[in-house]
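With one protein chain removed, the remaining protein chains of the complex are shown where they sit.
Our next item is subunit A:
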């Protein structure tokens, strides 16, 4: 039986398969230059000749040309009708920056993504030092009444600041501490909380005593 290909295209494919292989990889190497018009005439003609017979390469080159046409059009997107107003509202009360505004710098510092984590870390380190210090450190400090007496005013102001700050950071700190609470040994977390509560009660009592 005669198995030789009768269709000229099939014959070409059969010859290529037994010699150089299909030239599609060569097309991949030249396709961008071809689409950009960077190939010389002879090479471009050769490539066109292949494309006329290879559906896959032809689709690839068409997709390349189409994406080249569409990509620059993706540079802009419509953020919606209220976007400009939102930007203008959020910049209208801000002075044009000079980079020396301490308040703005402090705000930027507070808005940093890791501020809650860093605060929690410092708090945890301080807590651990308090829990495991070889010396009962609170016995080294004079009675609270003694050191709080000259600090009544500043202490009250500090308390107000702490309360205000706490409102903003409590949620973030809760989120940060949740995994620690869940993974810490049961007794350790309870002891730490009891210790902090004890300190807060002592400070509260001292403040009350100093300012009845």
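FYI, a residue touches a chain if its C-beta (ideal position, glycine included) is under 8 Å from a C-beta of that chain, and two chains touch if they have at least 3 such contacts; residues count from 1.
Everything that follows uses one rule, which is that contacts and distances are computed from a predicted model.
Peer 1: Determine which name in "hydrogenase (acceptor)", "Sigma-24", "Peptide/nickel transport system permease protein" or "NADH-ubiquinone oxidoreductase chain E" the UniProt entry assigns to the undisplayed chain of the complex.
Peer 2: Missing chain, UniProt protein name: "Sigma-24".
Peer 1: Which one touches the absent chain: A:61, A:192 or A:210?
Peer 2: Residue touching the chain left out of view: A:61.
Peer 1: Tell me which stretches of subunit A touch the chain missing from the display.
Peer 2: 28, 31-33, 56, 58-68, 70-80, 83-84, 86-88, 90-92, 94, 96-99, 104, 113
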